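Only one structure is covered here, and it is reproduced in the block below.
A single protein chain has been removed from this complex, and every other one stays in its place.
== chain A ==
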């Protein structure tokens, strides 16, 4: 082996990598927030009394969870212009990840809602509260708490999957790494460093989400 390792071109490109890190964090965070919100809508549809809404939600969830996210983002970025909808790489990435995240979040949160004892809902009804208020103030927090670790793993997985968004030239970390690779040919150094950065970001998300959980779910368990 006569390859001499040289990380200096990688470190020299730190402003570009920083841009990439910020891009990844931005796209993942937005997709998480939008995805969770949309996921709640699908979860409510999935649990609705109306067979029509249930079918739509089940169809959507099955479609998303049984197709690759790369195909989904290709469809959004390359396919939708045929319908007159042209999105930038970043917009397409956020849309695809949001749609993807919503399907998984809907199923995870549904598990949480189903773990709530019926007595909790009955207590709210007996106090004269409306369904919306019962969900918002009685069911929501304990339900999310019950599935919070699963939800966090899903978010971290999505942050890692965002590297695939480089394929539609969304300007996230992997996209910049590939650019740097084509300029310097320091593939080993670049992808090694990339791995370390993703690892650090996973840890960051894990800790940050853990802290949010500690604050929001600080009430003692039964």
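Quick note on the criterion: a contact is a pair of C-beta atoms (placed from the backbone, for glycine too) under 8 Å apart; a residue touches a chain by one contact, two chains touch by 3 or more; residues count from 1.
Heads up, the rule we're going with is that contacts and distances are computed from a predicted model.
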item: From "Carbamoyl phosphate synthase small chain", "NADH-quinone oxidoreductase subunit H", "Amino acid ABC transporter ATP-binding protein" or "Succinyl-CoA--3-ketoacid-CoA transferase", the hidden chain's UniProt protein name; value: "Amino acid ABC transporter ATP-binding protein"
item: Residue touching the undisplayed chain, where the options are A:13, A:138 or A:194; value: A:138
item: Candidate in contact with the missing chain, chosen from A:29, A:48, A:120 or A:153; value: A:120
item: Interface with the unshown chain - residue positions in chain A; value: 117, 119-120, 122-130, 133, 137-138, 141-142, 145, 217, 219-222
